[in-house]
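Note that this complex is displayed minus one protein chain, with the remaining chains in position.
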């Protein structure tokens, strides 16, 4: 096993609070044993370019004071050095010439191991680079929490804090207004934020992309909950809906942000506005009002949970590299951080929301 | 001057954090001199009905623990015992039979003076009831801060806290994404929240209902700021837009929430989605994304500023009643709380945003 | 197995944010299957007294709006119906006549199963009552997190949020002042709050009751870290110390809050003031300043993590009772909530802080 003297690190995909805490831990852990850390900027674009604008040594000083800050000091991008192709009905990722550029630049900068922090796209690249001889360790990071191989990804609990705070705020004012307050949260493929946030914030209806058994939701069901609450003299309802939830009325079609909707024009607000309009047609005695949290959920400072998780992931990622354990991600399993093969973790993506939590919603929610 | 032995109190209009602190102060101040306080529920609906469901004595115990809670323990409504009529081209408010109901119920419950907490509608009723022999004191409350006669209304600074917190969150993530983040805030007639929140949160563009000299804004100007920032290598812009802002492209027509827009269908999201769509057409290298704070701005706990203001207003409202000073509101003037005639305060509604702050936006903003 | 128709619930020991969320979940879960819930007030004092002042039915309405509030709507106490005795060098708990009172009152109120929410004292009583024929289920709750049988107890993450927020605040001002900022946190027997809070808040020194191998800390070591940082031109240090940490200079004696200290008089502030005074004698170029968080750590609203944990614990506690699974606590194991025998869980109390976290402190902290 060749000695590790210099570790590279990059951050890819959508950012989330906690990334900087991971970078800080990586640098501190590495310097404790005399290993250097080199940062690559703008996700995979960094090692592809490999020039001065994209490569910077990270010193202890550079990571001082970033424990709690959101965003990423290295910047991010969605650049992918592999190309998605369909072959014989299967999806395959073919290397482009950028893969060779990465290999050359890592060699040029004497990088012995590369730590990639990101979601399934970023970690997928890390895994495939392993087949090309690059030694990588992944750190799972996404507010959507839909990466396999770990109980929680960095950023999820911080996003939860934002959603829960929003629901708390709406509850204080909801009593005074006879309204249906619809809150759209993130989650294109999975309902982690909607379910955890909705439960923590006491939502009356929670709508997720996973949907009921049939895979989508109906406005009738939403209306029923609201009317049942009205009968109990509860003159408001709070509905949490994930951006990727699909209405049965549209044949389970997604009415997602930024896409052309059923009306033939761009509905930037997506499913929540569609739902509001449908409820409006039902002539409820409550006016629907929409709040779209959007990028608020990526923002803010990292919660203690995410700082601890990120710190532990950063420490372990360096230790895996030092021990020669590659092609893995740092996975939280209970209270331990373990090395989980990337192949295994990626096979579970997108990880659906914990069914036990869906059961909890069912047995106590909306009553 | 007849002795005051029993004071009535009600809360009307949209709620905001701080109302409960005012109720607590009213009860504490009154009980300190042996005066009883009776609460009327659901705004003016309370004294109109005057039954057990709408009338409740408020004891010290009832207002314990509500200093910081949002909403109003008395509930609210938009019921108005006067009817708006046009006569000879002028708007007049004609009393309905509800005015007599109020007078009868106040007499029945032995109310010597009535404190009304609310915005211009609620305070307008209080003033007109004065002409019918009802002794009232008003307390200004609205997150929009557009009531005359006071530097600040209860709720404004709490709404600011929510808007500023949202902008802080967006700033942490904005660097990582090449986007125009559009944040829609409240303000149908005035830009108080947009200007104060935008300045406190460091927005790059602030668009208000008052508009530039011409009374509306143009997408061209917004685009210019974004492009100027791009030239300075700032790869994101944050735009704060008040819900009541009117685009010049539509002839200064308001594209407000819940109304039929220029496209002939209901644009629940209003001006911010319209702006996003217009910017999208300009083919900027930044994708526009919309956050709609909506009712979040009414929610949450009251800030220290609002608690102090509400406490002082509550104390003074009782004292005005005890001193026989009626048909006034409690107005903050610098650091003092004064009795301002309701007629004078209402004549200034809607109070436009402080021009000095607009000047500050101009000399330091968006650079 | 006799059918369960009525469940009792009580909360004991020091309170912490999240208890009310558990009560809400218990009531919602029970009512979903038609089971009644009776609340007992003031911990074990409730079933001991069994009178109207201490017994109250809990309806859905009673637990509405308490999802996020701190404290406990049932009140708490440290009353213990058993008496601690030393016999043959061993500690034994002997039943007092209060045990019979509890049994009689549970029978009188037709309680089929009793859910006890609290720390090791409260859960210890629950376990010993089992030997007297009372069917109990425990829910672990303590900000100290030192209960066995569960990864986390309700309240711990909320306390962490307070400590971390305090450290964030101190960091912003620490740069401007040449000071050693000492922050005393809770933890008489274990360093959970100190280690997790210190790591999440970026403390430079973390001192715990578990101490280094020798079981206590020395001022020399603290001084060394501060001086090493000074050499690196870091003109401040932040020290987190658990209230139960024991200085080696005093022979490992605890200098705890409210107790008579080595100087023969009451040192209400405890170890942190002692440490400040010792550092002062060392003539460092930095003035030591003490912040004592004290009861702040029990206060505030529950974090999303604690709300979810408490909700899941409440749901499962009812389900264990319905299934006839008694003398257990609801234990978080990874992402699952399991039934852990109380005997086993209590045997592990006080649970020492996770050694892996102490290792993380060692490899990256204070550098």
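What to note about this one:
By written order: A, B and C. Residues from 1 in each chain.
FYI, a residue touches a chain if its C-beta (ideal position, glycine included) is under 8 Å from a C-beta of that chain, and two chains touch if they have at least 3 such contacts.
This is a predicted model, so every value here is computed, not measured.
Among the chains on display, the ones the left-out chain touches in the entire complex are B, C. From the options B:45, B:311 or B:330, the residue with contact to the unseen chain in the full assembly is B:311. Touch with the chain omitted from the figure is made, among C:175, C:253 or C:359, by C:175. If you put the hidden chain back, the residue from B:164, B:190 or B:237 that touches it is B:164.
Note that of C:62, C:223, C:277 or C:348, the residue touching the chain absent from this view is C:277. In the full complex, chain B touches the omitted chain through residues 25, 28-29, 31-32, 60, 65, 67-68, 151, 157, 160-161, 163-164, 168, 171, 196-197, 199-202, 301, 303-305, 307-308, 311-312, 315, 333-337, 354, 356-357, 360, 363-364, 367. Within chain C, the residues in touch with the undisplayed chain are 14-17, 69-72, 75-76, 162, 166, 168-177, 179, 181, 258, 263, 265-266, 268-269, 273, 276-277, 280, 287, 289-296, 298-301.
Here is the rule we go by: only the chains that are shown with their structure count from here on.
Annotation of chain A and chain C: not jointly contacted by any chain, touch as defined at the top. Farthest from chain C, judged by the mean position of CA atoms in each chain, is B. Between chain A and chain C the centroid-to-centroid distance comes to 31 Å (mean Cα coordinates, whole Å). With each centre defined as the average position of its C-alpha atoms, the distance from chain A to chain B rounds to 36 Å. As a whole-number value, the distance joining the C-alpha centres of chain B and chain C reads 42 Å. Residue positions of chain A with contacts to 2 or more other chains are 168, 171, 301.
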